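For this view, one protein chain was removed and the others were kept in their places.
Letters A and B name the chains as they come in the text, with residue numbers starting at 1 for each one.
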Amino acid sequence: MRIALALAAIVIATSFYGVSVFAHHSFAAEFDVNKPITLKGNVTKIDLVNPHSWLYIDVKDADGKVVNWAIEMGSPNGLIRRGVSKTSVPVGTEVTVEGYRAKDGSATANGTTIKLPDGKQLFAGSSAPGAPGGEPNR
Amino acid sequence: MIAIALGILLLAQNYTAPRTPDGQPDLQGIWQVRNTASWDLQDHTGGYKIPAGLGVVEGGEIPYLPSALAQKKKNFENRLTEDPVEKCYIAGVPRTMYLPFPFQILQTPDAVVIASEYVHTWRWIPITPLARYEGYESWLGDPRGHWEGNTLVVESVGFNDQTWFDHVGNFHSDALKLIERFTRTAPDTLTYEVTVEDPKVFSRPWKMRMPIYQHKDMTRVLEDECYLNAEDAGKPIRGGHPEDRGTPAAPQKER
Partner (left out) sequence: MTARVACLTVLLLALPTFLTSQSYSPKMTSDGKPSLEGFWNNQAGSAPWDIEPHPAAFTVPAGTGIIVEPSDKKIPYKPEALAKRNDLRDNHIFDDPQGHCAPSGIPRQTYTPFGFQIVQPRGAVVILYEAEHAYRVIRTDGSGHVPKNIKLWQGDSIGHWEGNTLVVDSTNFNGRTWLDMAGNFTTDSLHVVERYTPVDQNTIQYEATMEDPTIYTKPWKMTFALRRNTQQGYYILEFACHEGERDLQHYTEDTGKTGK
């Protein structure tokens, strides 16, 4: 119940978030627009760091092997101003991530949307366009 | 000779810092320590990459909880690679104030700015009341200042657990709370005192105290862009979560 409430708070807090996003580096230097990807897994860690926050999720592949993926989001500063902190996303939370793979083939992706099981969108700042997060420049 | 020393001591005790035109004690200028606290806060003889020096800890001992001693030992053993300053990371507080680099203090009636030469570190200390963002953690903490007589008192919380107090691995947790006191005790001297409180690491609050001296030869601090220099020298410092360093990806559903 507590976890559901905590997650609900984040969804509400960020649902009106502006869509202006910014990466300190060029998207194309690292990620491949031709390699979109969908990942479903459980959160192992969230690091609210600059220049990008990172969400780590355990994803089970077709063979049942678990790979830990690193999902890049935007700067956490705007989220911090909205009350998001390192305890906001409990370990084990199931999420579905849509994004773009890193060019180097590692288990790394730039996250466009991160959805909870009920379909609501978790904050997902990223370098990709149309994604909420990062710091809107008013 | 004793009379002269006593005379100097008496003069120092009679010194009152000038005021800015706005009425605050004037701490402005470019300042730098002459001690070796950044390497080791306690009395230490010289060692590998550690210049000798006298300690700055009041009473000499840092009161670690028994449960924290293992981490301190681990830090010391790995200091050449794990000291955040060896990785060119922000040195945190109070270490930024006793790094071997100059910093500049600038003041307005509402705020004090401390700008260090080391990796373009700046601290903005508001003197007027300002609520903190809840849950906010940072390398330099979230300071709030006020004046007590001639002393600038700065209270900070909101630290992450990533910085060390010195190169030999004295450390803290994210429960760190600091109270710094800056007093100009001579024309070219600040007396800097820090009360350290961290119930996850120490059994009681403890203090450090040191003089910081004014530069008279500089109009500005320069730049020490440590990690950029490391990259230039062919020794880039790359951080990252161990799990995402080139892990081959399993086949995934592509849309």
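As a convention for this text, contacts are C-beta pairs under 8 Å (C-beta built on N, C-alpha and C of every residue); 3 or more make two chains touch, one makes a residue touch a chain.
Everything numeric here is computed off the predicted structure, so don't read it as measured data.
Looking at the complete complex, one finds that the omitted chain is in touch with A, B.
Contact with the omitted chain, checked across B:75, B:104, B:151 or B:170, is made by B:104. Touching the omitted chain from chain A are residues 20, 22-30, 32-34, 47, 49-52, 54, 70, 72, 75, 77, 80-81, 102-104, 106, 108, 127-129, 134-135, 137-138. In the full complex, chain B touches the hidden chain at residues 20-22, 28, 84, 88-90, 104, 106-109, 111, 113, 115, 119-122, 124, 126, 130-131, 133, 136, 138-140, 162, 219-220, 222-223, 225, 227-228, 231, 236-241, 244-246.
Rule of thumb we're sticking to: only the chains that are shown with their structure count from here on.
The distance from the centre of chain A to the centre of chain B, each centre being the mean of the chain's C-alpha atoms, comes to 33 Å. On the chain A side of its complex with chain B, the touching residues are 35-39, 45, 47-48, 54, 56, 59, 61-63, 65, 67-70, 80-81, 83-88, 98, 101, 104-108. The part of chain B that touches chain A in the complex is made up of residues 133-137, 241, 243-255.
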